[in-house]
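One structure, pasted below without further comment.
As you look at this complex, bear in mind that one protein chain is not there, while each of the others sits in place.
Order as written gives the chain letters A, B and C; numbering starts at 1 within each chain.
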Amino acid sequence: MPPLSKLIAIVAGVGPGTGASVARKFSSHYPVVLLARKPESYESLAEEINSNGGKALGISTDVSSKEGLAKAVEGIKKEFGADVAAAAAVFNASGPFLRKPFLEIPAETFESSLSVSALGGILFSQAFLPLLLKGLESSEHPPSLIFTGATASVKSNAQMASFSTGKWALRALSQSLAREFGPQGIHVAHAIIDGVIDIPRTREWLKDMPPEAKLSADAIANDYWWLHTQPKTNFTWEIDLRPAIEKW
Amino acid sequence: MPPLSKLIAIVAGVGPGTGASVARKFSSHYPVVLLARKPESYESLAEEINSNGGKALGISTDVSSKEGLAKAVEGIKKEFGADVAAAAAVFNASGPFLRKPFLEIPAETFESSLSVSALGGILFSQAFLPLLLKGLESSEHPPSLIFTGATASVKSNAQMASFSTGKWALRALSQSLAREFGPQGIHVAHAIIDGVIDIPRTREWLKDMPPEAKLSADAIANDYWWLHTQPKTNFTWEIDLRPAIEKW
Amino acid sequence: MPPLSKLIAIVAGVGPGTGASVARKFSSHYPVVLLARKPESYESLAEEINSNGGKALGISTDVSSKEGLAKAVEGIKKEFGADVAAAAAVFNASGPFLRKPFLEIPAETFESSLSVSALGGILFSQAFLPLLLKGLESSEHPPSLIFTGATASVKSNAQMASFSTGKWALRALSQSLAREFGPQGIHVAHAIIDGVIDIPRTREWLKDMPPEAKLSADAIANDYWWLHTQPKTNFTWEIDLRPAIEKW
Partner (left out) sequence: MPPLSKLIAIVAGVGPGTGASVARKFSSHYPVVLLARKPESYESLAEEINSNGGKALGISTDVSSKEGLAKAVEGIKKEFGADVAAAAAVFNASGPFLRKPFLEIPAETFESSLSVSALGGILFSQAFLPLLLKGLESSEHPPSLIFTGATASVKSNAQMASFSTGKWALRALSQSLAREFGPQGIHVAHAIIDGVIDIPRTREWLKDMPPEAKLSADAIANDYWWLHTQPKTNFTWEIDLRPAIEKW
């Protein structure tokens, strides 16, 4: 019998928030591949994981580019072997958007938002589902494809269309994939992050509120890990996550 | 007092089904502009309307192109005057898609589906909302921006992702616009067409079922007209439409 | 051939708002039966309709009582003949509720809210669906069973549980009945009234807002009539209705 494939986890959209926490969490179980457009988004994290006894490989890539993702897969195979398989793939990227009156938003903003949030999720899934399917034979937990959503994945407020259009499309993608790949053993899930995440960029937000008014990125990572460990008798497609004191 | 602007209705995605019926219905109240990629999609309809005492102007345009839409607006102003206003704009276009296993669908299919269904809806709205806002002063009924959705706007089945991603994005757009432009007096609505429409292309479908197993395109047009005539005390954002015997 | 049955419309929950407007609207097409617990809720309306050339029969009944409804049906048959049929039945009743902290609401409030909004809708449907089914043979428009919902039919806010529990149950009822009786030709619909209706009781509300900040009860009645006239190729199960300037 040939040795089982090496199992890895891939995280796209690694920054100082959810992506990093998820990568850290999964790195204690699998080598992790960190995808981000700019190397500075993953370099220190990769270093941290590698120096803590884990294994991390950072790859600079644009998830809205099919060719970029193909090169990322190539880089992964070079590092982990041509028969590399995935236990988890987490899509945590979002396109840039503007919260402005609709008629003041350039068409380009909508285009680039859709190209990351919607098309990016599609291309990411097409790139890594083959590795997840290969993971079926060796992964202890059902190979998992997890998408990070937001309040704007289920509610489309005024002036939020350049964000919500992509996020609704991504949610549609995740639901369709859950229905197609669930029966094949892949766990596809979607998380609605409904609140402000406590990261450096949001340090000054909600300052008059108690600290627990923000979501913990590490706790989101725990929730993603919980999704990953659900047995195939009990798959959850969607969870919502919000601070206890959040108004919704 | 200067004379009030000329009020028109614009229908994008005119083919032999819903688009044509909507154009016919609205043409008994307003001159109608028929947008489609290929002239053969609107030529006979324009002729029919013009010879029946109505007024129709067909313009060949690609709704996924900002420049194309700008030229269409130019053509409209040339025909109806620079101060033309709109009483209604109906977005009835959808991108091509494939009902196939996800990993067999080319990235290009997703791209072109998103570029028509999602980006097309965005660009159409940016092109014609200024005309609708101008219509506020003279339109008897609240100027209306109506989007045609589908079952796949609210449910994302296996193998349907190349359709549903764009349709969910379009629904998000319509909800955000309803919230932003409703208070300005524009009625934004979304119709979920949940079933097969009775058009030449579907003549052979559901042949073992009674004729009322398919939606009537003319009845859809009546429903759009009803949406258009709702007063601003009573706006409906969303309706679903299906044959009585449809399973859902 | 025996003469076709007499077609009537039944409205439960007739007060000075939606119920009265719906009854007035439908009374120009059908004799109407007005159901309310207290005669003073329908007396002046019945008089008005009867003196305007319409025909109205008020019956004092409690929709949460099976026996009460059976007696109402008896009264209807006495008036309109044993073979009376219905073209429309509108359930517009709601139980009393309290907007208060959950632990301060007496169990009795929940019980009576459920017994009107939920059980009342069930008993009303069981009482009048037989008449609607009989209406199939003679009604020009598909016999219609319409339920009045509210914001609280789709959103369950803090302190609103004594209202929303009954309203969600009623929405569930309407969806199930739409799926069961639609194929039999009965049009079952549910309207989400999302805002304040302009009635005597709300005269003092939203006084700093323009008059169109409130829903018009007469316009709701028009919408119900539109639902009633949809052909069986194009049934709408659910509409939402709100003032253009409503935040949602």
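Criterion: a contact is a pair of C-beta atoms (placed from the backbone, for glycine too) under 8 Å apart; a residue touches a chain by one contact, two chains touch by 3 or more.
Quick caveat, the model's predicted, so the values are computed rather than measured.
Engineer: Among the chains you can see, which ones touch the chain that has been omitted?
Structural biologist: Spelled out, the missing chain touches these shown chains: A, C.
Engineer: Return the single residue from C:52, C:157 or C:202 that touches the missing chain.
Structural biologist: Counting the whole complex, the residue in contact with the absent chain is C:157.
Engineer: With the missing chain put back, which residues of subunit A would touch it? List them for me.
Structural biologist: Residues 142, 179, 182-183, 185, 187, 198, 212, 214-216, 219-220, 222-223, 226, 230-248 of subunit A touch the chain that is not shown.
Engineer: I need the residue numbers on subunit C that touch the omitted chain, in ascending order.
Structural biologist: Counting only subunit C, the missing chain is touched by 66, 101-103, 107, 110-111, 114, 118-119, 122-123, 125-126, 129-130, 152, 155-161, 164-173, 175-177, 179-181.
In this section, only the chains that are shown with their structure count from here on.
Engineer: Identify the chain whose mean C-alpha position lies nearest to the mean of all protein C-alpha atoms shown.
Structural biologist: Looking at where each chain's C-alpha mean falls, the closest to the middle is B.
Engineer: Using the average of all C-alpha atoms in each chain as its centre, how far is it in Å between subunit B and subunit C?
Structural biologist: Here subunit B and subunit C have centroids separated by 32 Å.
Engineer: How many angstrom lie between the centres of subunit A and subunit B, each centre taken as the mean Cα position?
Structural biologist: 34
Engineer: How big is the gap, in whole Å, between where the Cα atoms of subunit A centre and where those of subunit C centre?
Structural biologist: Going by mean C-alpha positions, subunit A sits 47 Å from subunit C.
Engineer: Mind pulling the subunit C residues that touch 2 or more other chains?
Structural biologist: none
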